[in-house]
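Note that one protein chain is taken out, while the other chains of the complex remain in position.
Up next is chain A:
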Amino acid sequence: MDIAINTGNSRYQVDKNGYYGRFGGAYVPEMLYPNVEELQTKYLGILSDPSFQQEFEALLQDYVGRPSPLYFAKRLSEKYKANIYLKREDLNHTGAHKVNNTIGQILLAKRLGKHRIIAETGAGQHGVATATVCALMGMECVVYMGSIDIERQAPNVARMKMLGATVIPATSGSKTLKDATNEAIRDWINNPVDTHYILGTAAGPHPYPDMVARFQSVISEEIKKQLLAKTGNAHPDYVVACIGGGSNAAGAFFHYLDEADVKLVAVEAGGKGVHSGFSAATTQLGTIGIIHASKTLLMQTNDGQIVEPHSISAGLDYPGIGPMHAHLYETGRAQFLSATDDEALAAAYELSLLEGIIPAMESAHALAKLKDLPLNTDDVVVVCLSGRGDKDLDTYIRHMNK
């Protein structure tokens, strides 16, 4: 397990100014400039330090349980008449890919001399992963979570509290992930010296999109090795991942970005239908703008007000996408599809019944598009199963009783 350090001259990686094509940058108020600049100037040096890498790798192995299995889903493959592999991020400690990033960032925070950690969370997975590493390192942890998400993700709220974190409800705006992120940024403005903000997705000001992508790149690094061992070829035909802000997709795509023979598929949350007014399909509904200090695609009104997205999944309920993904979309390097709430629910039930795996609502969006890919029988498809479904049982049970 290595953190990707040398990424060469890839046209899909961040440039020296923090941009991916015309997307990215750091549109932060001056109050945040010193914090962001400190990260920008130090992150690559810290990440490439051998002692950092050693500590990161040891924790990923012994604490998170990596490498996560690459599982050949036989019955799913039979159904879709292709060779489908699941990258089992759901088997990580805390139940999702989020912990790869929080381990990396808490080690970084320690090296920056910070002793207070803040984070935003939507579904609660990133909040739990942050609370977990804070407990592990004995650091104070404050997690901002939309008050609506606090209601719909009660088990994760309880987990964060048990892990010693303070959960603060975000009651502004839509009271979901976007607003929790605003509150976390405001906290950082008010606590500029002692606090590190562990942003959970591949969004926000530079260097977060790149830093999060590098920590999550362990996913595609492992896929390459595992697939080579299983099939004799490290390159699948497709890599499929769900995308809200885009951290698991960034990790699953990372080492394949420059491999033109690998098709990258990002699945957004279509909600009740892309044009229903209740959707989070940013590439289809969005235009260029600034959200959370990044120039990227986002859903907004003609007047530039950011709109409230909708998804059954609290983790995909975000009106923007990370700047790397906006660039992948614009260049056509990745294909962007969307899955509706109902398609995702059906896919979650299907995986549960065919493979005995209950996926997270988010990951179910990726699974839901298997039916729409033009698959051949010898195609190899890797789906990033970003998280497990325990946290979504309430949603699943409600659906079951319908």
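What we mean here is this: a contact is a pair of C-beta atoms (placed from the backbone, for glycine too) under 8 Å apart; a residue touches a chain by one contact, two chains touch by 3 or more; residues count from 1.
We adopt the following convention: contacts and distances are computed from a predicted model.
Taken from the listed names "Tryptophan synthase alpha chain", "Quinol:cytochrome c oxidoreductase membrane protein", "Sugar ABC transporter permease" or "(Fe-S)-binding protein", the protein name that UniProt assigns to the chain not shown is "Tryptophan synthase alpha chain". From the options A:27, A:72 or A:349, the residue with contact to the chain not on display is A:27. Only one of the listed residues, A:21, A:69, A:155 or A:173, touches the absent chain: A:173. Remark: the omitted chain is touched by one listed residue; of A:182, A:282, A:338 or A:363 this is A:182.
Residue positions on chain A in contact with the hidden chain: 25-31, 33-34, 172-173, 178, 182, 185-186, 189-190, 192-193, 287-293, 300, 302-307, in rising order.
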